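The structure under discussion appears below in the form of structure tokens.
Of the protein chains in this complex, one is absent; all others appear in place.
Now for chain A:
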Amino acid sequence: MSLGILVLAVLILAAAGFLAGRRRAISSAGGDPRRLHSLPGHYGQFAALLTAVPALALLAVWLMAQPMVIEQRVASLLPAGDASTSSLVMADVRRISTGLQRLAVTDGLSPRDVAGLSPEGLAPRLRAVGVAVTSMGPETLAAARAHRDLQDRLGFWMVVSVLATSAAGLGLALARIRPDFRARNTTERFVMVILIAASLVAVATTVGIVMSLLFETMNFFRLYPAQDFFLSLTWNPQFRGGSDLGIWPLLWGTMYISFIALLVAVPIGLLTAIYLAEYAGARARSWAKPAIEILAGIPTIVYGLFALVTVGPALRDWFAQPLGLGASSSSVMTAGLVMGIMLIPFISSLSDDIINAVPQSLRDGSYGLGATHSETVKQVILPAALPGIVGAILLGASRAIGETMIVVLGAGAAAKLSLNPFEAMTTVTVKIVSQLTGDTEFASPETLVAFALGLTLFAITLVLNVIALFIVRKYREQYE
């Protein structure tokens, strides 16, 4: 029985549970729903939830645990080897097992036929059903057979136990339904548990990401001294070994480009937001706002192309070369400008919402005292909206720091510490990509450094977000 059908079966059972629960509740009250503690639908919901949720939870756990159990069992059949070869052999075992399964279906083989298959001549037959196998010894085949048997058996028991859980839930629910049973409260609690579980997914994912970064970073620091990483001013990875992996040139590039981006985006975005929220009429707003938001929908790689083809050469020809500041079309300035344009809709749209949220009574109060429009904006509306605007700017900063594609195409890939904005530099994110590109194992400091860079980046954006939250909270206390 395939997974989809199993889930469908559970859901059908749950639907039946809903109807049965409702019917039972009404009949237990002698046909008068008013004698029930809760609405008949609540009893139905209770029965449906108890039928579906534990069964589906069991299914999820089973699906996660089953491959682990099988591989552990099968591994004991295989000759011992080191970690990387045995993982290759295990991959073969899994492929052969899939192939046997397909052969059994296409050629109509009975279980005894499958058991009698010999390694010779099996590879072409497997290839015919779309499974390519590199090496096949008798042990591998035996392991694959065991793999397939276990999978079949466990799959069968999974179906049985899930359906049994579902049916047991249904029975339990029906047995508990009585007129004074508080189905409404129970479903409420059930719903709350589901909501908590959903939010835990996000939290758990964050924890998982941080953990994986942390472990790999610790591996990196075992191979490469931490003080060199944090204090060295050169970035010069050598895949032969003996590289300099100082973070400062990358961090400097990141900060420099983000700073220029914010220098472009904050004034333009903020003034746009003020115009849209305070001055624009309904008609101007109705076309200007979507037009600006189109900017937000452009993929960053397209911005990168714009930087590469248009902005970079223009800056080089009109500013860098005449001023004698450099001859490179990829520069901090190019990436910063284009990234700034990318951030404009981000900042303007958030600030626009925030300015609109300032109560009209404050505007009235200011006009009532004879203030002009711009005085009102400057002295009343912007101070009231400040915490939100600061939050918007810091969110924009986080995006700028994490941006990769525009930097790759606009600023180049040279890790350099320089003050000249017309020189090519690069950022942390670009180097993470370039260190991980290519077919290397995660064993050398040159690749593991990517995780240390990632963790540093994460720490920086985390600090920025904390500062943003702090500012917002501090001023909110004052203003509301």
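Please note the rule applied: a residue touches a chain if its C-beta (ideal position, glycine included) is under 8 Å from a C-beta of that chain, and two chains touch if they have at least 3 such contacts; residues count from 1.
Operating definition for what follows: contacts and distances are computed from a predicted model.
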Per UniProt, the name of the complex member that is left out, chosen from "tRNA N6-adenosine threonylcarbamoyltransferase", "Fe-S cluster assembly protein SufD", "Molybdopterin synthase catalytic subunit" or "Phosphate ABC transporter ATP-binding protein (PhoT family)": "Phosphate ABC transporter ATP-binding protein (PhoT family)"
Given A:P54, A:P313 or A:P383, the one touching the chain that is not displayed: A:P383
Hidden-chain contact residue, picked from the options A:G108, A:G121, A:G370 or A:G438: A:G370
Contact set of chain A toward the excluded chain (per top definition): 281-282, 359, 361-372, 375, 379-380, 383-384, 478-480
